[in-house]
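Sharing a structure here in structure tokens format.
Missing here: one protein chain of the complex. Every other protein chain is in place.
Right, chain A next:
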Amino acid sequence: MDEGKKLHVHDKVFLSLPLLISIIKLSTTAILFYDSLAFHNKHFCTLAKRQMLSMSTNNLSYSDQGGTDSAVEVGQETTPTSSNAGAGFGLFSVDFKKNEDLKEMLESNKESLKLEAMKRVVGLIAKGKNASELFPAVVKNVASKNIELKKLVYVYLVRYAEEQQDLALLSISTFQRALKDPNQLIRASALRVLSSIRVPIIVPIMMLAIKEAASDMSPYVRKTSAHAIQKLYSLDQDQKELLIEVIEKLLKDKSTLVAGSVVMAFEEVCPDRIDLIHKNYRKLCNLLVDVEEWGQVVIISMLTRYARTQFTNPWKEEGVFDERNERAFYESDEEKTRDETEAKPYMMDPDHRLLLRNTKPLLQSRNTAVVMSVAQLYWHLAPKNEVSIITKSLVRLLRSHREVQYIVLQNIATMSIQRKGMFEPYMKSFYVRSTDATHIKSLKLEILTSLANEANISTILREFQTYVKSQDKQFAAGTIQAIGRCATNISEVTDTCLNGLVLLLSNRDETVVAESVVVIRKLLQIQPTQHSDIIKHMAQLFDNITVPMARASILWLMGEYCERVPKIAPDVLRKMAKSFTSEEDIVKLQTVNLAAKLYLTNSKQTKLLTQYILNLGKYDQNYDIRDRTRFIRQLIVPNDKNGALSKYAHRILLAPKPAPVLESAYKDRDRYQLGTLSHTINTKASGYLELSDWPAVAPDQSVRNVEVKEWAPSLGKTGKSKPAKSSDDKFYSDSGEEEEEKGSGSSSSEDGSSSSSEESGSDAESHVQKNSSQSSEESDKSSSQSEKSSSESDSEKKERKTKTPLQKKTVKPTAKDSDSDENGNIAKEANSSSAEESYSDSDSDSESDSDTHTDSDSGTEHKKETKSKAKPKVEVKSTKEVSLLDLGDFTPAPVTQHKSSVLSPSLLGDLEGLSLSNVSSIIQVSGPAFVPEKSHDLLHRMTGKGLSAQYQFPRQPCLYQPTMVSVQISLTNTTDHPLEQIHIGDRSPTGLNMHCFNTIECLEPEASVTVFMGIDFNDSTQAANFQLCTKEDHFSVSIQPAIGELLLPITMTELDFRKEKGKLLGMNESSATITMAAENMTSQPISRPVATVANLGVVPSSQGNVHRFAGKTASSRAVVLVTVELRESSTALITINTEKSVMGSMLLRDLKLALAQA
């Protein structure tokens, strides 16, 4: 061992001789260079020094390499940005021996030895040392079975493959094999490494792998392929077109895992191909909340850019925008909107609104980058009156790490210049602490200055007073500048500030004084009158001030206002003449200026002094001063040659100067998008994409509608509005804001295509049309990569044909059961894939599921539908059920069952056959399987002073609002006098959404009346408390719903049921085993008690012992699935699957109770 080392030392010496010489040469040139530059470029010096140091310390280590290569590398090092630099310096300071034994270890048969060696190699790489010569030994292990060893080999390969291309190719086949591995993680990691090997020759292989991975079953692998796209693109830009195809395909992916990565790839490869986004815009918006946080940042910034090209400016007319009109705007077709945009006040595009709405919750993210990106989105896209919602969150970020603070403060600084009001309430959050870092302090100061106004200036100035005294003198100087800015901006405090600054002139610290002088000079220039005493004061201080800038400022002031201080100015000049030679250049220049000005105004006293100074200046070392002196002399001292100019000397030198504007450094930062690197460094970073200006006229919005390609051409032409349509418009514009937005924006409603369409005639069909490209793509996926083709739409056409007879049937307000049966059948054959989609949507925004159907009206459909006259009419009505039923022209008589004064909600049960539930094919509300007669006491006649009230749940979808549960209330007057004005008073919780019945003017003795109301319980069993009032009395009553009453039954096929259930496993599943009596083991007794407990629909079952029930919650439309599996020995397993786990467990409890009894 020892001997080996000795030998090695010898080697070193011999090897390094020529090398040393070259190094010496190099360093001498460097030294020369260094010297020559020393005065000019301090920056370079430090670099050079560093290089020299590193060279000297590394002399020995270079010799290890024993080649001239390393000397070349040293040369390159001197340019700090050279991107190759390979191993850098340092290289191998360890000895050869180690290298040798690493090689041996890697080639040994023992796994543990190999692993040990690889760990050491990774250690070398981490230290930045060169381990490239081990490449052949390492690459042999790429096929190792040991996972850790493999990983380390991957690390090595990625690092050195570029340098050892030939050898790297040896490993490719291993990866190609791994790409076919059944394990998704192995496939993914193989693709990761393969794409990280930057060897041009494997580009075709990479391309193939990416394409394959892009249609992999596993979303994780697809995500990796999105990453690989960028890697391949940076390796070979000729592949762009092919890669864009892959991106296009991946953009359609619905997995939240993929979304962020593919948008990243899009941003890198083809950020200008905005057309690829159109069709995916709404999907991205809706998925956004569920995407991982890093992806959110990327998507949001991309959508910001997108929105700026697609929507019109919401800032033009503030506060005019009216959500109600949006629908009309949105619905109207292309030509119409073109005309309208000019005439009408601004209306926000629903897609624009969708983006704003869906990003808002992300302000609550723990990831500061996400919060910031939402903030910038609001800043750049939201109407002015909505921007302020980001304030709170941004201020919250200030509690985060120092670096985060820095970036956030910078952005706030830019914002606060334009919108003081946003941050003013949080002014105190920007107060400076002595422990803040310098750059944080100055940013806070900046913001405080921007926030200052007449109202808060005194508070701010008081705060500034503390800062001025700070031990951090740089910060104190910054504060003085800030005071100066406040003084110019707010005229009320100018004098106060000026006096304060004058006081600072007697400060002991030089920087403070100097800064004050400079600021005072600027202030005086703005308001030169009445301040001669201040100038005098400054002249007195002149002797004590040594900071050149401050002295120069005072001299300039003297010269500029020499007429106001006629006695003092010449005296100052006299002093300056004495000390001229020892002053700094900047002071000398101002002295010359002062002399010239005094010469012009007061030549009697200063002529000699001026000439003296000009003479001194003439022989000054500094070129500028000599130059200036010469110029001034020619200008002011009259002689023969220069008569022309000297006439104007007075006007040239003593011209009124414009006052300087004290502005924020962040004044024009907003030309960069907030939150970007370019904004931070205030220069355009490479790769920065400009935010475009709003288009004057919004581009066609229909591009975002998702539709079948085949049908597309007919759309534009036939889109003429018809009477039927205009009535639609009006009606739409009345519907609630949320519903319309969501409905239009999200794809949630429509994908259900087939079975919902069958229910509601033309509307639904148009849904098919609009959304089928999406749904087709989806079924595409499920039917395992069959190409999107005409066969798809063909089948849809067929469906439509088969549907026609059905539609007629369903229009009739009867036959609920048969209805649901048909649903089942159709749904099965039609669109088995829709399940997936509906799930993800209901997940992402449960509000969306209200029963609107939005963008459905394309003219084509109307044309077709006019064939059957009756239909459009019915249809229009059916859509109305959303929030208002204006029944003026619509008699519900034939369907009302109850003798109530108000429209019965059961009407809805009948109408609903026609309506479109926008949830999805499988989730459609059906009629209740069973309505329990049980009624509950609401108000006992004793407590109600003769008024008694009972309530029951009629289990009908609520008429007033789909999220409400309808409650039937029977009121009886047991007194002997009529009760007047029965109505509902205060309610609690106050936020409770409740639709009250109309006031009953008079209830005769012994009479009773049944009324309906709707209550939105928000899917909780919290009681709704309210007051039942008569003319004289108020009675507090409360309705406590059983959990089962908060559900609405839905019908679905067994297949769909299974599918849905498959998505609601894990945390969404709760189950229990109970014992049942043996005689109850048949189907009937099971569904009865279940139906009594909960309003669920029965799902037809192929297995005798398994009973399935399905429903959805009224408020949030979450699917609730109940499975009762009968087992031997009279036990049964109840399983409940729902994302509302609380409801699930409560329902389970109720069901257990009910079935165990049975």
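Criterion: a residue touches a chain if its C-beta (ideal position, glycine included) is under 8 Å from a C-beta of that chain, and two chains touch if they have at least 3 such contacts; residues count from 1.
Criterion: contacts and distances are computed from a predicted model.
Entry comment: the absent subunit's protein name, as recorded by UniProt, is "AP-3 complex subunit mu-2", drawn from "V-type proton ATPase subunit", "adenine phosphoribosyltransferase", "Signal recognition particle receptor subunit beta" or "AP-3 complex subunit mu-2". Note that of A:152, A:168, A:412 or A:461, the residue touching the chain absent from this view is A:152.
Interface note: of A:108, A:183, A:692 or A:935, the residue touching the hidden chain in the full complex is A:183.
The chain not shown here is touched by just one of A:107, A:133 or A:162, and that residue is A:162.
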